[in-house]
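Below is a structure I'd like to ask you about.
The complex is shown incomplete by one protein chain, all other protein chains being positioned as in the whole.
Per-chain residue numbering starts at 1, and chain names A and B are given in the order in which the chains are listed.
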Amino acid sequence: MQEILQYLFSGLTNGAIYAVIALGFSILFNATELINFAHGEFVMLGALCLVTLWSGLHLPLPLALLLSAAAVGGVGFLFQRLAIHPVRKPDHIVLVIITVGASIFFRGLGMLLWGKDAFAVPSFTRKASVEVAGAVLTSQSLVIIGTVGVLALVLHFFFRRTLTGKAMEACAISRRAAWLTGIPAQGMVLLAFVLSAVIGGLGGLIIAPITMCSYDMGTVLGLKGFCAAMLGGLGSLWGAVLGGLLLGVLESLSVGLINSGLKDATAFLLLLMILYVRPSGLLGNRSVQRF
Amino acid sequence: MRFADDNPNGPPARPTDSPGGPLLRLEGVSKTFGGVQALKDISFEVPSGTVMGLIGPNGAGKTTLFNLISGIFAPDGGRILYGGTDIGGRPTHRLVADGIARTFQNVELFESLTAAENVMVGQYVRTRCGFWGAWLRGPGARREERDSQAAAAEWLRFVGLAGEARTPSGELPFGWQRLLEIARALASRPRLLLLDEPAAGLNAVETEQLGRLILEIRGRGITILLVEHDMSLTMEVCDRIVVLDRGEKLAEGTPREIQTNVDVLSAYLGPDVGAPSRQQAR
Partner (left out) sequence: MVRPSLHNLVPYAFFVVLVGSAGLWVDNPYYFQILSMIGIHALLALALNLLMGYAGQISLGHAAFYGIGAYASALLSARYGLSPWLALPCAMLAAGLVALVVGYPTLKLSGYYLGMGTLGIGMIVFIVFREWSSVTGGASGFVGIPPLGLGGRALLDVRSYYFLVWAVVLLALCGSQRLIRSRVGRALRSIHDSEAAARAVGIPTSRLKLQVFVLSAVMSAVAGFLYAHMVGFISPDTFSFIVSVKLVTMVVIGGMASIWGALLGAALLTLLPEVLHAFAEFEMVVYGLILMTVMIFLPQGLTRGILDIYALRRRQSERAARPAD
């Protein structure tokens, strides 16, 4: 029992990170119908920026977090302006390959700037771990899970209550119609890119203390976050959160109860299952078959 | 593929029916989409070798009926008898092999293929060369390919597009795309041809040519079911007309009968229109 609870805790922690990454995928997909294969690299950049700013330059933690997130947002901005915006033929396959190219580019950049070594970052708080029925929940886990909750609420508020958020949703439904009603669709796409990048970077910030940070950490995280987004329903906000947590918990349980070799396979088995049974995802409502 | 296999290039074998009898017969056909009754208890017959018109205001269920007959949806109730057998729910590609071809309201061509290739794709169910045939390219496969090309040229000539064989279909003017779509449907050697608003988007001259083409197709013994909003075309080419309104059959008769039918006029022009006038119906 205690063991299962422990698996559950570590699953929730990982799941919360997948959820953050999935949120980035979903926001971008909603506004642009694009799946960004470089999204995982934003996570890597976030984590490595924190390594430099906090562990390296000893900036105060809040400032380091803020600057790191801003830096990743800036990368997202440049990425959209320089690589996505000038595309002549916005075909799905072409865009996918561009984001894959970007992913390789960012990884190469990470290797140039930080080398091939892996770095560790201390926990954000000095608070002791919490013990529940014999299972340990570290303070960083609490930080991570709390971040997801707050982030999801903020985004919910942003899309439902603010004019900008609603305009972004409108672009998601029909870019042309939104443009005709006077919404600056291009600006919305750019905003979605920056927002998605910042959220990806945030994922990197909160994961930094519980993993080894290196230039190649992003790819697998990105793919799993993507599986989580599909699981919950691509484009659905709460679906991303649900998909992330579910993936994290199932992954942790399958490692603990079945076989550690299954760890990485869980995400993709779930991906296939959801695609075969309900391609719109658990909470998604978009139609998949389009003529 | 039933008929394709025993006689790949000839006309499809005929399902058992008496000559001159109904080729298509609908018996109480119904279809519901999420609570909305799109078609309610529709019954009529299409005699072999005739042009049957299907008219009605927008949303009357004409395209839904086409989708049922061509196997895109299965009916919820009733029977669709084609040559005496119930074909409701049979997959589309089987129906094409059985001799039912169709065109679409919004032309659906294969835009990256040339006009001739489009027509050759239309012959898919009447040809049989598979993967191995393509690789080995034996005498049989070569003959079939030659015949297929010749037939495509012939169908293009038939609809008046002889000079455009090598043009990518996406580059053809819209009116010609409609003709090409008809040629592609004819290439499957149908016994029943479903034309979904073939005159939409055509100018007056093109519409007149289309009318002549439809009569020529009938002259080849092909039965036609025609959905059309252009009344003068419908009245000119149809032998009989069925009128649908809000999913129900409103009337059936010869063009002349339909033109003077009070129910039809009120469906089209509103219930207040009293004295029927031929001019308005046109």
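In this text, a contact is a pair of C-beta atoms (placed from the backbone, for glycine too) under 8 Å apart; a residue touches a chain by one contact, two chains touch by 3 or more.
In this text the structure is predicted, and so the values were computed from the model without any measurement.
Of the options B:72, B:200 or B:231, the residue whose C-beta touches the omitted chain is B:72.
Which of A:109, A:136, A:253 or A:282 touches the hidden chain is settled by the complete complex: it is A:109. Set against the missing chain, the residues A:74, A:165, A:256 or A:279 yield one that touches it, A:279.
Although one chain is not drawn, the whole complex shows that of A:87, A:212 or A:257 it is A:87 that touches it. Interface residues of subunit A with the unshown chain, by the touch rule above, are 35, 37, 83, 86-89, 91-94, 96-98, 100-109, 111-112, 219, 223, 226-227, 230, 261-262, 264-265, 267-269, 271-272, 275-276, 279, 288-291. Within subunit B, the residues in touch with the undisplayed chain are 70, 72, 91-93, 95-97, 101-102, 104, 108-113, 117-118, 120-125, 127, 129-131, 133-135, 137, 141-142, 144-146, 148-149, 163, 166-167, 184-185, 188.
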